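Below is one structure, written out as structure tokens, with a few remarks after it.
Every protein chain except one is present and positioned as in the full complex.
Chain lettering (A and B) follows the sequence in which the chains are written, and residue indices restart at 1 in each chain.
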Amino acid sequence: MKRYDHVQMGVDYYPEHWDESMWEPDIKLMKETGVKVVRVAEFAWSRLEPTEGNYQFEWLDRALNLFHQYDLQVVMGTPTATPPRWLTTKFPDVLPVFANGETFHPGVRGHRCYNSTSLREYGSRIILRLAERYSEHPAVIGWQTDNEFGMLDCHCDACNTAFRAWVQAKYGTLDEVNAEWGTVVWSGEYSDWNELTVPLGGSPHQNPSFLLDFQRFQWDSVVAFQTAQINILRMICPEHFITHNFHSYPQRLDMYAVGADLDVAAFDYYPNTSPTKQDTTPYSGALSLDVTRGIKRQNFWIMEQLSGSPGCWMPMWRTPYPGLIRAYAWQAIARGADTVVHFRWRSAISGAEQFWHGLIDHSNVPGRRLAEFTQLCHEVNRLSDKLQGTMLKNEVAILHSHEEKAALDIQPQAEGFDYYENIKQIHRAVTKLGIGCDVIDLRQPLDGYKVVIAPNLYLLDEEIVRNLEDFALAGGTLLITNRSGVKNINNIAVMQPLPGQLSYCTGVEVLEYDPIGVETHVIVDAEGNPYECTQWCDILRPVVAQPIAWYGDDFYRGTPAVTVNSFGKGQVYYFGTHAEEKYWSVLLENLAKEKGLLRFEGLPNGVQASVRTGDQGSFLFLLNLSRESVIVPLPREYSSLLDNKIRSGELQLEPYGVEVLEI
Amino acid sequence: MKRYDHVQMGVDYYPEHWDESMWEPDIKLMKETGVKVVRVAEFAWSRLEPTEGNYQFEWLDRALNLFHQYDLQVVMGTPTATPPRWLTTKFPDVLPVFANGETFHPGVRGHRCYNSTSLREYGSRIILRLAERYSEHPAVIGWQTDNEFGMLDCHCDACNTAFRAWVQAKYGTLDEVNAEWGTVVWSGEYSDWNELTVPLGGSPHQNPSFLLDFQRFQWDSVVAFQTAQINILRMICPEHFITHNFHSYPQRLDMYAVGADLDVAAFDYYPNTSPTKQDTTPYSGALSLDVTRGIKRQNFWIMEQLSGSPGCWMPMWRTPYPGLIRAYAWQAIARGADTVVHFRWRSAISGAEQFWHGLIDHSNVPGRRLAEFTQLCHEVNRLSDKLQGTMLKNEVAILHSHEEKAALDIQPQAEGFDYYENIKQIHRAVTKLGIGCDVIDLRQPLDGYKVVIAPNLYLLDEEIVRNLEDFALAGGTLLITNRSGVKNINNIAVMQPLPGQLSYCTGVEVLEYDPIGVETHVIVDAEGNPYECTQWCDILRPVVAQPIAWYGDDFYRGTPAVTVNSFGKGQVYYFGTHAEEKYWSVLLENLAKEKGLLRFEGLPNGVQASVRTGDQGSFLFLLNLSRESVIVPLPREYSSLLDNKIRSGELQLEPYGVEVLEI
Partner (left out) sequence: MKRYDHVQMGVDYYPEHWDESMWEPDIKLMKETGVKVVRVAEFAWSRLEPTEGNYQFEWLDRALNLFHQYDLQVVMGTPTATPPRWLTTKFPDVLPVFANGETFHPGVRGHRCYNSTSLREYGSRIILRLAERYSEHPAVIGWQTDNEFGMLDCHCDACNTAFRAWVQAKYGTLDEVNAEWGTVVWSGEYSDWNELTVPLGGSPHQNPSFLLDFQRFQWDSVVAFQTAQINILRMICPEHFITHNFHSYPQRLDMYAVGADLDVAAFDYYPNTSPTKQDTTPYSGALSLDVTRGIKRQNFWIMEQLSGSPGCWMPMWRTPYPGLIRAYAWQAIARGADTVVHFRWRSAISGAEQFWHGLIDHSNVPGRRLAEFTQLCHEVNRLSDKLQGTMLKNEVAILHSHEEKAALDIQPQAEGFDYYENIKQIHRAVTKLGIGCDVIDLRQPLDGYKVVIAPNLYLLDEEIVRNLEDFALAGGTLLITNRSGVKNINNIAVMQPLPGQLSYCTGVEVLEYDPIGVETHVIVDAEGNPYECTQWCDILRPVVAQPIAWYGDDFYRGTPAVTVNSFGKGQVYYFGTHAEEKYWSVLLENLAKEKGLLRFEGLPNGVQASVRTGDQGSFLFLLNLSRESVIVPLPREYSSLLDNKIRSGELQLEPYGVEVLEI
């Protein structure tokens, strides 16, 4: 299979958008800029098959030949995210249907039901043709399936039928469905399969077990939709790798199942350019990259990287500040991206995305942003060999789960309680401490980690519990937070004291709980320091655990809020409340000392550190993702990969300054 | 008929939600807790008739027998609020239709069109069977019709046809309809009956006379829907009383007509648990209880009482503070509830209402809330005999009308003008003064009251006017506010100076008016004290009335804002503006002195007083519905019913403290 682990730069290019006379000048300039890879054709269905069965590949042949002539490699997209109008007109079943029965008519893109027979059939046909035509093309190295899978909650007849079959396959009988979903509440029992439908409109709410399974059904639909494409590509193009470009998190999507069939995951990375978000964007961006790396627990691609101000149906964002484009591309590499493809070469002059700016403006006059990108390409090309094969090796992991998120979205727990925002807060605390952190699926093996943080384990099954217990028993430090153990995996409340199946390892019992929501309450640690807490207060009875923080107010003042339990060779913390970031920082810093966690100490605000390690050495990335110039105290001398000079003492990082040091 | 006037406690229990092995332990514990009554089966249709005509009553027999065995009495619900899926699938006409033509599909509950022939038919069938089976059951004492009637504004074909018939019955001819609704405006005249439909979607507004009659039609539909059920129950179960559980006010519902057919009204009482609402919740709660007592002008039941944090499709509320559950149950009794049924025994482990917490948590471990409830049950049981037959006898009444509310909702008068909020403000002022107050339908006889407050009498007919005039002529004190006399009962503006038909008794004329909305203006009383006013300013010409407050600003500065008129043996006040609560307090306090109104003076903030009186004596309830400890100055010695000890001087009430004193 062609390699996909080069550390290199790319661009997204749409030959079909431009007069053919512009192709060669464009491609020549890409080459000069230092670009190695181009993604094409993922939205070109109407040009590749203008009418049913009328395949037109010659233009794409010419484009691919030009790329090859200039030694650029190409990733092709399968075009199913934008079914053409002849298809949707002839086969309206391609279009998704909302819960109220209204159709999602074609407009911009994404107008595709994953369970549509027509889309599956016509999609397979064109993918087969494309695969056959380009399996041997010397420029083509891989494929992107569809584009930015997302959940639409389609309610069409095909989905209805498929959902019914899915439920039947899972539960067998309606008696079992009624029992596992608890439909008896409010007379929702099914007596005949035809009574069971996807969730239709009108009612302000639905049975939460049913809703969660509907989500699972949809996740499976996406996977099945992709599998059909992958089967063709694997058969016809065995030398080509396959990826998919995920976009902004959190998504209601089983990224792990989608990723399982891919060779490599990809992410579309558009950090917010606004100075008003400067304190949060770099950290939520770091989380997105860590989440992407966790999809397959390996390095990944950026398939679309910020190149200018985004804008579309929404007002345009601020233009990227000088250095921002380069710094965020380096952040992606620092956190495990190998190839970084910028979106897009030049801004579109027509269509709904005209103001989602590329590296070059509509004027086609190369400007500041292309110059910055050119510098970036040259730097990356220079470091490429050294970085190839390097990976992040972290000692801390945060556990993430689309199932937990889906279940917590279905039934909001307390005002201000947000599963993914809670993960963000913890990840930000870890990142600011200069500690590397993986973000992985809840069900992944945990070997090799010293500390695992598992927030809001709302739904549990035995497998999850055993995985966590085994980790702690073997000496790991496990941090668990409130709203854990509340439900079984079918979204039914357990009939035992909380944290339910985690009571054993945490050694605590929740006597009762208080959903304080956006109110600010207080906890106090053993030293008497007060910290704010919000969202939730479990009133804890430590069974065998030790309290380490106590509530400072309300009727449960003085009762334990946070506990720690010795469990096997390890320890299990339980957070009965949502403590402010500062509390996490103090606790995690102590843990880092105690456990001897690898850490880059002394990071100033806005600077992020990470390390890629491989056979060729270890490389420390220091990134100033702020508009202020900062000083980073270096603990010793390093050699900079950027200019091969020595850095030591106080390292000055300009706004959006980047440093790569050999450890 | 079985009695429904015991002062006692109950719980809502759903045997069908739990494994049958849990029934007896549950019921045994209820018994020990002090519970006397259980409500069952109001959502059990799918379990009672799992498929068409397949009635399954054996499980309910067993449950009822168990209740009887433990000497608990049972109120049964008719199950029509949750039509089962076999019914809605087979007869989609059961489902309501929105104005835009979309269907209200089954989801949680309330998916029932009151005019659906199928629902009426299948509903009658199962009610008949239930009635026949349980009319003689020794545990069963009464019935609840449906559950929490509410207005859905259904627009289905059945409603369309029924509405047309309703209009025809009311007006006879289309000429009369056109005349009475004033449809000539904007060419809305009907020339054929088939042109007349329920209000369909699209237009931002509709003819207000038409909309008001559509509301009336829907109110009548609810009544007719209930009447069909009541006819069956009265025939088969003559010994059983019938109630219905109204929920949060204001509702667009003719509670008075629904209540007319009942033996006793019931209310579902969920006071807000948030400390941020602590200043308003106790008073809006008091109003809700007074409104419920006013439905039939007699004592009532609470059919669902707060037992834990509510939560569902919305985030969970705060858990009830220690004492809150008990205090609010006592508040209900203090204001006329006889039986108080707590919702629910144990939180559901499945379904959409999992987090609407019961007295016992999912864990089934009895905790703080059940302990508090147990104390409450024992107290109530101890006082039960003394309180039986006692009622509130108030000298002040506030007049309420669903018709006024509906009309004022159809045409908002000014920003911030809200009919029910205005009632709340006045009721709060009265309650804080320690004066008992009834809240009754506008059309009720007013004998026995000394002071009647009638806000915003927007729609008027002769009957209403005569009722009010007669009250004042006979010596009563009547308080009328702005936006009175604006319309005839068909929502057509009257062609005479405001307050229209009330000009005679008020002795004022509104020269013009200024909808000031949320702006704050000023009125000044005879002593020169300024008060804020909002919403509305009538510029008054006192014809024979005396001004008692004047505007302090704007172009009508110095003109009268509030007047009083001697009328017969009584007095009629007219409020041209919406004065702040403080103005009402001062004015009402003066009135209380002048008229010698019964009053408990000196109530600290957060404490409410009320008196139940009967053959066995008079009992004063003092309730601290706040989180602060307070001192209530007692004017003399009393004996406490709670511990039979003497109270005098400064009575300390702990947070959520309760006192019941013998007068």
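Definition applied: contacts are C-beta pairs under 8 Å (C-beta built on N, C-alpha and C of every residue); 3 or more make two chains touch, one makes a residue touch a chain.
Nothing here was measured: the structure is a model prediction, and the numbers come from that model.
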Chain not shown: contacting residue from A:P84, A:P412, A:P455 or A:G606: A:P84
Contact with the hidden chain (one of B:V494, B:I548 or B:L642): B:V494
Sole residue of A:H105, A:H378, A:R466 or A:K569 that reaches the chain not shown, by the stated touch rule: A:H105
Interface with the unshown chain - residue positions in chain B: 100-101, 181-192, 194-195, 197, 199-209, 411-415, 417, 492-498, 511-517, 519, 555
In chain A, positions touching the absent partner: 14, 16-17, 43-47, 50-51, 79, 82-86, 89, 95-96, 98, 102-111, 275-276, 309, 311-319, 321-322, 347-355, 361-365, 367-369
